[in-house]
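The block underneath contains the structure these notes are about, expressed in structure tokens.
All protein chains but one are shown in place.
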Amino acid sequence: MEKVAVIGASGYTGVELLRLLSGHPQAEVVAVTSRQYEGMPIGRVFPSLGGYFDLVCEAVDIESIAARADLIFTALPHKSAMEVIPDFLNAGCKVVDLSADYRLRDRQVYESWYQTHSSPELLAEAVYGLPELYRSQIKKARLVANPGCYPTSVALGLAPLLEGQLIACDSIIIDSKSGTTGAGRGLKEASLYCEVNEGFKAYGIASHRHTPEIEQTLSQLAGESIQVSFTPHLLPVDRGILSTIYASQTNDYSTAELLDIFHKRYADEPFVRVLPEGQLPNIAYVRGTNLCDIGLVADERTGRVIIVSVIDNLCKGAAGQAIQNFNLICGIDERCGLSAAPLFP
Amino acid sequence: MEKVAVIGASGYTGVELLRLLSGHPQAEVVAVTSRQYEGMPIGRVFPSLGGYFDLVCEAVDIESIAARADLIFTALPHKSAMEVIPDFLNAGCKVVDLSADYRLRDRQVYESWYQTHSSPELLAEAVYGLPELYRSQIKKARLVANPGCYPTSVALGLAPLLEGQLIACDSIIIDSKSGTTGAGRGLKEASLYCEVNEGFKAYGIASHRHTPEIEQTLSQLAGESIQVSFTPHLLPVDRGILSTIYASQTNDYSTAELLDIFHKRYADEPFVRVLPEGQLPNIAYVRGTNLCDIGLVADERTGRVIIVSVIDNLCKGAAGQAIQNFNLICGIDERCGLSAAPLFP
Amino acid sequence: MEKVAVIGASGYTGVELLRLLSGHPQAEVVAVTSRQYEGMPIGRVFPSLGGYFDLVCEAVDIESIAARADLIFTALPHKSAMEVIPDFLNAGCKVVDLSADYRLRDRQVYESWYQTHSSPELLAEAVYGLPELYRSQIKKARLVANPGCYPTSVALGLAPLLEGQLIACDSIIIDSKSGTTGAGRGLKEASLYCEVNEGFKAYGIASHRHTPEIEQTLSQLAGESIQVSFTPHLLPVDRGILSTIYASQTNDYSTAELLDIFHKRYADEPFVRVLPEGQLPNIAYVRGTNLCDIGLVADERTGRVIIVSVIDNLCKGAAGQAIQNFNLICGIDERCGLSAAPLFP
Partner (left out) sequence: MEKVAVIGASGYTGVELLRLLSGHPQAEVVAVTSRQYEGMPIGRVFPSLGGYFDLVCEAVDIESIAARADLIFTALPHKSAMEVIPDFLNAGCKVVDLSADYRLRDRQVYESWYQTHSSPELLAEAVYGLPELYRSQIKKARLVANPGCYPTSVALGLAPLLEGQLIACDSIIIDSKSGTTGAGRGLKEASLYCEVNEGFKAYGIASHRHTPEIEQTLSQLAGESIQVSFTPHLLPVDRGILSTIYASQTNDYSTAELLDIFHKRYADEPFVRVLPEGQLPNIAYVRGTNLCDIGLVADERTGRVIIVSVIDNLCKGAAGQAIQNFNLICGIDERCGLSAAPLFP
């Protein structure tokens, strides 16, 4: 039984981590922290969790928590995460960080999109926690940078094509749509029910912080520097990301041929489902799970391939992938605690 | 490992049964039937289930299915259910029936609200599958009549008060609100997205078929004949029932005193959560689970008690309770396959 | 052309007033105020209004605004409203107040549910702005207390029965459900999209501030003191209130007889639609309008009548009714600016 702590448990990523951990047979949650709700039972912060945990939110006391926990999930905003992670590492804990603080290899890129980095020496050590690409490194990692939600959906949707050099690297356009949990639980007018419901909008066009993370992974896959157009949108649903990805083919592969390449690439992946020709994914069919569903169409008229990739942003896009990484680090079966079927409807 | 079949697998109750059974360590699904989708893999009927089952929808062949399965879940409409259940029983199977066909003890009552009953001899044998009230009988049952969704929420909300004779039996008013999965997956204009979304309505006032089922259970609890006013409403959400129940107190108990009675009554029940004073339930906090959350307030001004009872209509109101009954019948831990925490948000 | 100002324009009631006023042929909006958005064009605060008004949000300067406007709509929270209304009256303006500050006749009742009243001398003068009950007084009023949303739906649903002494006064139970605009535009965790969406809950049981307002109107209609049970709920929709009202009949009227009484009572009312037998209202069918739809069923089994009354909480429950009152005060056709058909779907 691995002892874990959740730092920053009162956001949507926190409650999703706890939901999944409550059913994980080899993880025991020994501490949850929340500045806002310090002293309150977690089952009161999230009535959904009532009866599942006998834990009270505490302040972040690294020494005390490190004495109890072997592995730390940090579900904090960027900047707050790097303020505690080096100390947890020094105290002997392993860390799966769900913030953006250790995802970018290049300190300058990080600092141009975020702010000064206080522990740049860890950037080289941190492993980017996308198991379908970096499984062997994750197993040996002390610090895993859990990927962003949009980048996860994009990397899995493009990996087989970039690895096979099947698309023109300067042609990639990514049109992504995310459920509202992606905006977090903070109090913003734009997150109010009546502002989101029955609405739909794009935001952060050509300026979203997930752009450099996407480009880092795609460049690594292609072996050359890639720049993309990335447009996120806000969906009036709780959960789910759907990325529609456009790229020009370098060959004339048919839909069936391309699907075959995807099927082979992901044959042994427990969480990727490549859909048969004629079927397209829907965020509703992966709800609550660590699954990524992928469909695609080759458009003969324009020579482009259009890939549609779908995940649950809170699960494969955050907490589920964090637990997948936890399993890998601890030598547990990768699917452990993550095998429940999607909740539909 | 118990071998089970799901008869009528292509509706919302069917997919929920399969979702729960996919994670049940002691159940193996050996057959699924669907008239509409005969010959289609169940993972194509419900893409959410892709990869979880290697089953193809078949027609209902009782002999063939009974040869493979020990226990049958019938997720058929009323009337269709009683057309196959006697034969499954004769073939040696046990049956958990999710339709209304065997819920009412009194054949005449059944026939006045539904139609002629073709196997009235089974009405006396069938056990009403509400474990919190009839656990010991369920354990020995051959045929369990799984309760309706509204009646489940009402019975659990009123049982402690009726058992303790704490309310006037002629004063009960039940105002219930159900998510749209309760309307089923059939093609009706009223079930279209644009007819339901951003709408809210009452329906079946003073004429809903769950009324006699509610009255049967409440009368049994009270030891006298009870008539209620019951008004169902359609909520623009997928899942969840919330019943707001009004009754006149026979004593002057305070909120705290009444909650104490509920706490004691449900202390050993794994699926009932009685909320502390000042807290009220929300359908969002039981989503996807077999839980029933109950809150209440004693209104000193009017002498009434107002109880709010909440379940997931597809789970504790249908498929979850069916599996709870399956566990009881088979001597499995009652919580088996039903312990996952609610999906919030 | 009447010159009007909207004090507190940046909430949902404010934007609804402006939406309706933009199409009102006899009203000209000369000022809008907002503390939060002072200096910002109203078409930037609400992009929906872009191009409809050439107004910038200003601070509340009573002298300046009174010099420009004849009639003031106050769309402020209670307490804030009574801080400015006496001064607007003294400056010669008429006022339609959408807050709760002048709705209750009895100062003590007000102060026990809200706080100390700073201008109690106006309580006797203020006219309760429910035209279907108090039309003649409204026409002559200087200060109209625009009714609350829940109380409007309840008063219209019960008026014919109480006027005709057709129900037992101690038997009234009101189960109301409101869209989320009713919770306002303030930043509260409970108003976030992901907290409301796919959820449903009761709140303020036996303690909601609209209770004394409801009881004041019903008592006046009945000619005797009435106490009710009133339970509000929060619906995951933007707009709409549906109140399901239960009462014991003093006679044995049938559904048809009761509907006939309602039809006669409301025959000349432009905004009340009494539905034919067998039809029940839906909030979706009054969206964006000043309509109140009413359906009912007499339940012979229990001797109760169940009335379902439906309005748009922002319109007939707030801004629409305020404009109806404005029309009456100014001698304009009552329907002016309020005749657009509902937006469905």
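To keep things simple, chains are lettered A, B and C as they appear, and every chain counts its residues starting from 1.
Definition applied: contacts are C-beta pairs under 8 Å (C-beta built on N, C-alpha and C of every residue); 3 or more make two chains touch, one makes a residue touch a chain.
Computed from a predicted model, the values in this text were never measured in an experiment.
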item	value
Touch partners, limited to displayed chains, of the chain removed from view	A, B, C
Touching residue (missing chain; options A:Gly240, A:Gly320 or A:Gly337)	A:Gly240
Contact residue for the chain not shown (choose from C:Phe73, C:Phe230 or C:Tyr285)	C:Tyr285
Identified contact with the non-displayed chain, of A:Glu111, A:Glu198, A:Glu257 or A:Asp333	A:Glu198
Chain B residues touching the omitted chain (full complex)	12, 180-181, 185, 187-189, 191-198, 236-238
Where the missing chain touches chain A, by residue	173, 175, 177, 194-195, 197-203, 205-206, 227-229, 231, 233, 235-240, 242, 244, 246, 280-284, 287, 297-302, 304, 306, 308, 345
Interface with the undisplayed chain - residues on chain C	12, 15, 18-19, 22-23, 46-52, 181, 198, 238-239, 273, 275, 279, 281-282, 284-288, 293, 339-345
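In this text, only the chains that are shown with their structure count from here on.
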item	value
Proportion of interface numbers common to chain A and chain B (over half same, under half different)	same
Approximate Å spacing (C-alpha centroids) for the pair chain A, chain C	45
Separation of mean Cα positions, chain C and chain B [Å, integer]	38
Euclidean distance of C-alpha centroids - chain A vs chain B, Å	36
Per-residue overlap in chain B, given as positions that touch at least 2 other chains	198, 238-239, 281-282, 284, 287, 345
